[in-house]
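Below you'll find the structure I mean.
Apart from one protein chain that is not included, each protein chain of the complex appears where it belongs.
Order of writing sets the labels: A and B. Residues in every chain begin at 1.
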Amino acid sequence: MINAEEKKDKIDSLVRACGVLLRMNKARPDGRKSERMYYEMLANYYTRLQSARDEGKFIAAHTVFFPTEILYAMDIVPMHTETTTWMISLFTGECADLLSAGADLGLAPEICTPHRGLAGAFAIGALPRPDVMLWSNLICDNTAKSGELLMEVNHCPGFFLDHPFQHSEDEKKYLVGELDSMIRFLEEQSGHKMDWDRLAEIVGLIDRQIELFREICELRKAVPSPFHTQGFLELLTIDYLFPGQPEAINYLETLRAELAEKVSSGQGAVSNERFRLMSFFIPPMYLMGFLERISQEYGAVSVTEPFFTYWGEGRLDPSRPLESVAEKSYMIPEMRMYGPLDDRALKSIVSCAEQYKVDGAIYYADVGCRHSCATVKLFKDTLNKIDVPMLTLDCDVVDPTITSEEEMREKLEQFFELLEDR
Amino acid sequence: MKALGIDIGSLTTKVVIMDDDGTLSLNVTPSGDEPESSARAALKGALGQIELNLDHDLYLVSTGMGSKSVSFTHQQKAITTCLARGVYYLFPSARMAIDIGAESCNVIKVNERGRINDWVNHDKCAAGTGVFLQQMAKIMQMPLEDMSRLSLNAHSVPDITSTCAVFAESEVISHVHRDPPTPKEDIVAGIYSSVVSRIMTLCKRTGIEKDVAVVGGVALNSVLVNILENELGFKVLVPDTPQIAAALGAAIIARETIEKGLGT
Partner (left out) sequence: MLERFCEVNNTFPKTSEILEHKGKSGLVFGWLCTYVPEEIIHAASALPIRITGHRQETELEDGSAYLYVNNCSFSRSCLQMGLRGEYDFLDGVVGGSTCDGARRLFDLWRYYIGMPFHHVLTVPRKYTPEAHTLYYSQVVQFKEHLEEFLGIQITDGKLRQSIELYNESRALLKNLYELRKLDNPLITGAETMEVLDASFRMPKELFNLCLNDLLRDLSNSTPTHQGKARLMVTGSVLTNPDFIKSIEDRGALVVTDELCTSTRYWSDPVVLDGDTPPLQAISQRYLNNFPCARMFPSDERFNRILELARDFRVDGVISQIIRYCVPYAHDLPLLTQRLQAQGIPTLAIDVEYGTSGSGQIQTRVQAFLEMLKVKQR
């Protein structure tokens, strides 16, 4: 039985955590305004989720890289399962409990921690029970296979969005068909009708959002680079949680202005920029504070993340909203790692390394992420050809038992020394 | 001014002194429980009765696991940086160095200037290191030295496939207790084979490039080096005292620092 009190607690703690981060930001003289806006957005996101049940709102839990814009256009409350689980792990420190609950469901230890964690979180009521479970096959098997068990755990209906592997016209048509089916499913389940005008509006804003992402990343090319090393996680979360939302546009415009200001005054994110780094995959979230500190200490900044922040070409046409939602899903940076891995992916690495004047690269090799780790050698070889060394760090996004701060420090210091020595 | 390099490992502490004219003196002593005292003891052993003033007469670069805890060092460098310099000094043609130490295994690719292009290492688990071999010797109930000699008589080499030392240990134990038991020489050959396998996986991650130098304490094990050469398909370069490669690199860095006038 899900304990109703327990259920509220975990989202409560996220709201509280956002409040704490907000206050910390305000207390700092150099506290970034955009960062405040970011925490406010997060706080609102979780407050909305917190009160959704009581207000009789319809909650849709969904997996990563999901077209959340559809949910916004239908006035459905979204719950991003992986992100919410990460945050719960981080802010409550109860990662082990979530993982163990996942194991109790029968999920093997090789299943990545975000997915074992989120299944466990549903099982023990740490995540609120959704009205529907939505999932797609982006970007790996773990996501594709997660939904059915979660439907059973939550006793709720669900929809699987099948995203085709390649980019041909037939496949884009199939995807649009899938989106359409999903909308009909949601209309039936929620009793809300799709507001096509609103979706068109949102698509227009997403187009603007992507433009802003591009502009911000353009600013990061400056020497010294203006955006701090863990900043890209904010950009990622904006795309995950707030596609086409006016607050997101405000945040991005504010951030852009802040970075432009820093660039014009020659101010870098670190006081003495020595190493410009390319990052692959996501660093351990529980070490974010440490990674910022070591970044300042060594003057090492992540200036580019080809598969997280380097957006592909293309514009979205609001007059064809559904096709645009489909199109957008192919433009997401991570999508270069989906589909047959081709020159698009490797060329973007080389291009980013050159454009951003990268000294070295770090691959955060998450032990549970198979499709990502399979590219470690290929990406390293690609970078070595242009004389950029790459450090591979075995770690886990959420589970603090996989690697410690000491181990990370040792390896990073060794790597910085290697870069210095060259 | 004397240039000193010291590599404080978990099993042994190595000291290399490089004089102005480039002459080397080497010293290897067992490490104690604690890095600071191990370092002092090793320095004493290396310098003998000569009383030298740390600030005027010598410049010390330290490396290795315990190097951070040593208070009197002038500069501290990562083991990989020192390995690269040491190997480059010993074998300028080497483009790859495999360092098999007590508790870790490092593989580095070195360019023509002696700088590192790529580095992978293996220290999460003992499999593939000196400590692993010591543990195996205990299980086989024989001195480490005897294992090598024995393995040469192996008829068939069993696969010990576990990538983890703990599981590999239980595989070995099951071979010992089998009915009939696997011959000791075969088991030892299997152990060595599995160590070489771990090393080969690391090498393949960086891509194998000749010439390959092998250093570190375990490089003294000629049988193991032989097996490695068989896997690689060519001969490797092993210095006479392979354990001192990193300490040598540290001494070279010390010498460079003195010459740049930064040692005063």
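Keep this in mind: a contact is a pair of C-beta atoms (placed from the backbone, for glycine too) under 8 Å apart; a residue touches a chain by one contact, two chains touch by 3 or more.
Here the structure is a predicted model, which is why all the values come from computation and not from measurement.
Although one chain is not drawn, the whole complex shows that of A:E171, A:D195 or A:E247 it is A:E171 that touches it. Contact with the chain that does not appear here is found for just one residue of B:K44, B:K68 or B:R205, B:R205.
In the complete complex, the hidden chain is touched by one of A:L90, A:I249, A:V350 or A:V376, namely A:V376. Among A:N25, A:Q50 or A:S146, only A:S146 touches the chain that is left out of the view. If you put the missing chain back, the residues of chain A touching it would be 105-108, 110-111, 137, 140-142, 144-146, 148-149, 152, 160, 162, 164-166, 168, 170-171, 174, 177-178, 181, 340-341, 365, 367-371, 373-378. With the whole complex as reference, residues 159, 161, 163, 174, 194, 197, 200-205 of chain B touch the missing chain.
By definition in this document, only the chains that are shown with their structure count from here on.
The touching residues of chain A, counted against chain B in their complex, run 377, 380-381, 384, 387, 389-392, 394, 413-415, 417-418, 421-422.
Of all residues in chain B, only 77-81, 84, 115-120, 124, 205, 207 touch chain A in the complex they form.
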